[in-house]
Each structure stands twice: as structure tokens, then as C-alpha cells.
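This is the structure, below, for whatever I ask next.
Partial complex: the chains shown occupy the same locations as in the complete assembly.
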Amino acid sequence: MKKIEAIIRKTKFDEVADELREAGIEFFSFWDVRGVGQTRQERIYRGVVYDTSTIERTMLSIIVRDKNVEKTVLAIMKAARTGEIGDGKVFISGIEESYRIRTGEYGDESLFIKGKEE
Amino acid sequence: MKKIEAIIRKTKFDEVADELREAGIEFFSFWDVRGVGQTRQERIYRGVVYDTSTIERTMLSIIVRDKNVEKTVLAIMKAARTGEIGDGKVFISGIEESYRIRTGEYGDESLFIKGKEE
């Protein structure tokens, strides 16, 4: 099990959520964050001055089975990208255990719904 | 040291906090999150249609010593459970180091108050 944290433009949230659903990733949590990046000094990129300090960001936290890491990252990278400074970041870390509170299920089983997915 | 992240129903917060205190877990952080789960497709469970998209969630982040992991998880699982779709999840991951800013203490020592707990 892995945790995928993505910090994306708030304006890209719906596209990312759609792309994740298409990839079969149905569960995640999200909240608003603010970011300090190349925000304090304005930054010039291809002749344009960027001040990213005011970009609103959304943090997504998605716990997935190992076999779903790659497609989750690809879905986010595809849908969150504009190509302009400030598109955000994706971070991967390990998760040692997971429980579904309602049933007490744990491990991979707690991360998908039986009958709905292989 | 481990991090326990729990995503619970907002309405269950007080019960969970009480149960944690009774288990001797006195420190944690929390904030509001929203979740995408079986939210996009309504889901039928025991004849009832659930749309969990509107359930407000609270994220709890609790860093505990290894010896306290089990009782923390049990306290959350007990208090956060309604038995209906959407009760939430608990995730465990590793923490490599911890510091108490006021004193500079680190390691297990930074996670409890001397004299108050063994």
C-alpha cells in the first residue's frame, strides 16, 4: 500500500477527479492548502513573469494498492498539467496498514469493494 | 513511532476524542477534509441507497509510540463506527523522528510528558 499526495491547482480539481475515476481510482480525500514555492521571488519563465504566491492549491491524499500506484500517478500528471509554472507536485510514501472502520477489514481488502473490482 | 491517520465522520469527532483520551492518547491534530469514495455512483447496501458524497469528514493525525499503536487504532475503530456505509478509514505509516519544539526533546521522549505517563 502506498500513499500518493498531490498538490494541484484548485482549478484543476474536477479534471483530476474525472481522470482518476476513469483510471478506476474511486477513493481519496482532499482539502485546501496554500503553498510557498518560487513565490517570494517572482520568477521569469519563457519571458513571462510568474508570481505563484496567489495560486490556490488542493491537496489530494490517496491510499492505493501497490498495483495501482503507477496509473494513479499518470492520471494526476496528465490531468493536472497546464505546462505553466506552478502545476504542483506528486509525492509517494509507504503505508504499513489500512483499516475500513465499518467492517474491520484491513490490508488490501480494505481498499476496494468486493465484486466491484478484481 | 508511527503516524495514525483516521478519516472519520465529522459527527463522530467528540466520541472519538473521548475514547482516545480514555485510552491515554492525549495529543493529536485534526482538520476538515472532503472525500471522494463511492460517492460518484450511489451505492445500494442492504436495500438502502447511500450517497456518501455529502458526508463531512475530519482527518485526525496522531503520532504515537509503537506501544500505543494498537490501543489508538482500537479506540478509533470503536468510537467512529456506525455500521453504515461511509464510516471512514484508518491508515498507519512510519515516523522516523519527532521533536518537541519547546524543549528540543526528540524520540519517544518528545511524545509524552514526564511524570504524567510511564
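We just call them A and B in the order they show up, numbering each chain from 1.
Heads up, the rule we're going with is that a contact is a pair of C-beta atoms (placed from the backbone, for glycine too) under 8 Å apart; a residue touches a chain by one contact, two chains touch by 3 or more.
Owing to the predicted nature of the structure, the values given are computational and were not obtained by experimental measurement.
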Start from the 2 shown copies and tell me what the total comes to for the whole assembly. 3
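FYI, only the chains that are shown with their structure count from here on.
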Just how much do you need to spin subunit A so its Cα atoms sit on those of subunit B, in degrees to the nearest 5? 120
Between subunit A and subunit B, what's the gap in Å when you average each chain's C-alpha atoms? 21
Over in the complex, which subunit B residues touch subunit A? Could you list them? 2, 6-8, 31-38, 40, 57, 59, 73, 76-77, 80-94
Contact footprint of subunit B on subunit A as seen in their complex: 3, 17, 20-21, 26-31, 61, 63, 93-102, 104, 110, 113
